[in-house]
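Working notes, structure below.
For this view, one protein chain was removed and the others were kept in their places.
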Amino acid sequence: MKKKVLILPFVMAFLTLVLSGCQPLMIFDPKGPNARTLSNTIIMSIIVMLVILLVVYVLLINMLSKYRASKQAPDYEPPHEEGSKVLEVVWTVIPILIVTALAIVTVFTTSKVEKKPEGYGNKEPLVIYASSSNWKWHFSYPEQGVETVNYVNIPTDRPIEFRLYSFGPITSFWIPQLAGQKYAMSDMLTKIHLAADQEGSYMGRNSNFSGEGFAQMEFEAQAMSQKDFDEWIKDVKAKEPKLTEKEFDKLLKTSFVGRKSYSSTHLTFRPAPMEHGKHGKHDMENMKDKDMEGMDMSH
Amino acid sequence: MSFDELFAPMKEPMILAAGISIIVGAIAVVAGLTYFKKWGWLYKNWLTTVDHKKIGVMYVFVALIMLFRGGIDALLMRAQTAIPENGLLNSEHYNEIFTTHGLIMILFMAMPFIIGLMNIVVPLQIGARDVAFPRLNALSFWLFAAGAGLLNVSFVIGGSPNAGWTAYFPLAGTEFNPGVGNNYYAWALQISGIGTLMTGINFITTIFKMRAPGMKLMKMPMFTWSALITNVIITFAFPVLTVALALMTLDRQFGTKFFAMQDGGMDMMWANLFWVWGHPEVYIVILPAFGIYSEIIATFARKNLYGYKSMVMSMVIISLLSFMVWAHHFYTMGHGVMVNGVFSTTTMLIAVPTGVKIFNWLLTMRHGKIQFTTPMLYALAFIPIFTIGGVTGVMLAMASADYQYHNTMFLVAHFHYVLIPGVVFGVLAGYHYWWPKIFGFRLNEKLGKSAFWFIILGFNIAFFPLFILGLDGYARRMYTYSADTGYGPLNMVSFLGALMMGVGFILLCYNIYYSFRHSPRETTGDPWDARSLEWATHSPVPEYNFAVVPKINQLDEYWFAKKEGRDITAGEYERIHMPNNSSAPMWMAGVMFLFAFFFVFSVWAGVIVFGLATLGFLAYRSFEKDDGHYIEVAEIVETERRLGGEQ
Amino acid sequence: MSKENTSAPLEYRTHENEMKIFGFWVFLGAEIVLFATLFSVYFALADRTGTGPTGKEIFEMPPVLIETFVLLTSSFLIGLGVHAMRIGRKKAMMVFYIITLLLGLVFLGVEINEFLTYIHDGATITTSAFMSALMTLLGTHGAHVTFGFLWGSAILIQIKRHGLNAKTANKAFIFSLYWHFLDVVWIFIFSFVYLKGVL
Partner (left out) sequence: MKELFPKEHVLGFVGSLLLTLAALTVIMFKGMSNGLAMTILLITAAAQALVQLILFMHIGETDDKKSLYVTIIYAVVVGLITVFGTLLAMVWGY
């Protein structure tokens, strides 16, 4: 009777895999170096955890099948057992070793995904400011001087640096197939480094609950060749209107706007917040910094 | 706020229906009590009681009601997401429901259930006549009830909180949440939190100062140990919540700038404070369950607990570590590698003492003689299921990998795999185990077991698919999703599992009725042939618990005395001093309820009146003279004879 | 349960009394964490002054020094009060307690004046995160002192009415623990809010 319960998780795992249609799960289908690092880390940790589970399950099955009352003589008196120093040391030391190993892996992979992805030579990362407002994503390209809403195009052969902040509730910027997520907040700037090594369209979204329109707060991240990307930029600069402060304020207030493109960014009149830890110093210096960056690159 | 706005929630048909059913139910209860002339009985025996057992029963009773309230929320959520683009609930309603589901299940179901069991069992296990401060204990209960009442009132009057049970700013601030919903959040939690803090102080004092003669700390039953450590965590974690909620109130109702988006405010400071309390809170609800499992596994394996000392040590270590890991709830806020690395490591370290406990339980069963009773089934199911929760916890603890799990269904699956076996199965096990102690008859085993199977199978069917969905990029708290995401089938499976769990819980309740009617009454006081002291007295337990306080020489003294044929409760009767009943705790909590209610709506006249009334109660208590009463020897003899039966 | 332990001081004389004192110590432990939390909020927000003033700009040492010495003295006096109670000197004990409470009032007066000065200078609790954190921390301590004044007065009335017995002595002793604790909290405010603030 008890064994049923033990097999259950595995049956469930199997069933769910079948039901999910044998397509690789999004997290295990990375399209860029940082997401790949995370995918590998996760697979490694799952294997370690399965081994631990196996040990516990084997022990449990063993105890339950051997020491059930129905298998013992009616007059069997279980002995008094205080515990065992040796065993206790074993099951303390082994987990500590596992934890140590995992901690090292964690620090190593965390620092890896927090840096510019390797393998792109000396190429400067393309900086894109991604900001959220209820319930939209704004993408500003200071270098190119364009801005989009609810979609972002990136070139494949260049590392990307997203700088995140929010015009309202805390949101979390996440393109699962390219990189892990990070919060976008109103009072500090955070960064995500990523690169796409395959062209394609990837789902991106806010994963941190932010109110009524949260479920719809998705965007498309499209990775394209540098050539296509340049063409697209040229197109936007030629055809789309400038983003004025008035227009931007209107945009912030509207909940759902679909896709939009503009041939200038909001960074000029609404600079991004500072990076963390610079609040104490007087703000002007930093503001100037940011302004300069925004303006410089909008030429 | 106009009358129209006040009852705005009532415009929703489903809320209107819920509101009406609450009112109808209340009227039915009132009418029933009046018809059967039970008001006096209720007031005298229950509402004014300071008896720890009765207070415990009331805690469990309210917790069970809240379990159903939170469970219906859960079913609605699963029903809404069972099919893509479902129209059962709109976004606003869904948001309110997952918010109250989280709040109710953690603070108004798990906590009171745990505290209720502690109330019932701990004084019995240490051979005490009551807790250290019986009247404070009653006040704790009534404050909890007032908080629970306030949260449930929000559903009908003014609007429920809807920013998630974590209520992150600025979403929970007035700019994005102008209604009173989050004022309710702050005050419901504040009031019941103060009650919980008092419970913590009360039980620490009880366990340190009221143990039976000879019961050294290292001779205490494991459940009492877990209760002690839990209450230590409560006492030192809840003040943080008190402060956090006070700051929330200040920000929302007085315009301070703690978590504001301008003037130097820091929105993540709320998240920080919330989790400084919130992570220890997880251990507050889980450690007592560990204690319950220790009692049950030892009892039904018919063996002493393996590695008692390391069990105690590991709980102490968990309690300390629980205060050092909170930042793992927001690895993704842009910390440097160093901070994330530190919190990753401390988090994973918790797995070590927890693992020690798992192995000790397994080894307790070795060479044992395992009986598969209902409580034991829950304990046995706990081990494999909780281990899944534990190992996925270690996976989540790895900061880098968490960038992919954070805010997804993987996380939701993980914490349900921890909290349901770790808490819900624990309290259900304890509930079946100690039921005969309190009520004098056992719950039906057959019904208990079928409920168990529904709950266990339903649980795995409901929550395992969520791991897969999370890894497929399904974010939590989405009220809907499109069909082409492919999330539909697994969500449907999950919904079916949730339904199964629902059936299990209904069976659980039916079992109370059935057993009340049909179960044979206990005569021995020790139906399971168990080991610890609570089984040494009668069932149901007399008001004074033990006619003669037993002397303790070793761990499991009662068990060894049974084996050796000694009666540890034998001895000369003396008159027993007991505290008097008091209605003050109930009225004081009522006044504080009104104080908070007016505060929610910023009606300052009401706030001042009931604030002063609260101070008045404190002054009354300070000046009150009440020395309790004595139970005379003749009465003890009579009670012992009646309860002892043919013994 | 109430075994008399006649060798112990009056306030410890019954088991119930012992438990009350023990429980109050545990409560003080909770209070330590409560104030630690307020301190952590203050420290994290101390530099976040927005458009409002900084600590350096508004802190004035003379009133703070008065508050500090007033509280230190009151803490000393209530200690003497407990000592007097233990040697059975009811009148002396009451005098010490009354002066203690009066010093508490002086402290509150200076603190209220300080708050009024801030408000007069245009720095209120809503000005900036720094001001919110500062005034909440000080206000919580001040509220404790205010509550202490009311509580202490209630105890004095009871001692006046019923004399020193196991019950009233117990209350007076517990109150002294509370008062000493508030002094300790103030020392930390003095050191890490004011002194650190004007550095």
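Think of it as A, B and C in the order they're written, each chain with its own count starting at 1.
Basically, a residue touches a chain if its C-beta (ideal position, glycine included) is under 8 Å from a C-beta of that chain, and two chains touch if they have at least 3 such contacts.
Note that the structure is a prediction, hence the values are computed from the model and not measured.
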Point to revise | Which residue of B:T49, B:N119, B:N272 or B:S494 touches the chain not shown here | key: B:N272
Study note, to complete from the structure: For chain B, residues touching the missing partner are 204, 208-209, 232, 236-237, 240, 266, 268-269, 272-273, 276, 320, 323-324, 326-327, 330, 334-336, 338-339, 342-343
Review point. Which residue numbers on chain C touch the omitted chain?
Key: 8, 12, 18, 21-22, 25-26, 28-30, 32-33, 35-37, 39-41, 43-44, 61, 68-69, 72-73, 75-76, 78-80, 83-84, 87, 89, 92, 176-177, 180-181, 183-184, 187-188, 190-192, 195-196, 198-199
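Assume only the chains that are shown with their structure count from here on.
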Review point. If you look at chain C, which of its residues touch at least two other chains?
Key: 48
Review point. Tell me, which residues of chain A touch at least two other chains?
Key: 279
Review point. For the complex, which residues does chain C have touching chain B?
Key: 1-2, 15, 18-20, 22-23, 26-27, 29-31, 33-34, 37-38, 41, 44-45, 48-52, 125-133, 136, 150-151, 154-155, 158, 171
Study note, to complete from the structure: So, in the complex, the side of chain B touching chain A is made of residues 91-92, 95, 163-164, 168-171, 175-176, 261, 264-268, 271, 301-304, 306-310, 330, 332-334, 337, 340-341, 344-345, 348-349, 351-352, 355-356, 358-360, 362-363, 365-372, 380-381, 383-385, 387-388, 391-392, 394-395, 397-404, 406-408, 456-457, 460-461, 464-465, 467-468, 471-473, 475-481, 486, 489-490, 493
**Study point:** Residues on chain A engaged by chain B in the complex (per definition of touch)
**Key:** 1-2, 5-6, 8-9, 12-13, 15-17, 19-21, 23, 25-28, 35, 37-39, 41-42, 45-46, 49, 52-53, 56-57, 59-60, 63-64, 66-69, 72, 76, 78-84, 87-88, 91-92, 95-96, 99, 102-103, 105-107, 109-114, 134, 168-170, 172, 174, 176, 179-183, 185-188, 190-191, 203, 205-215, 276, 279
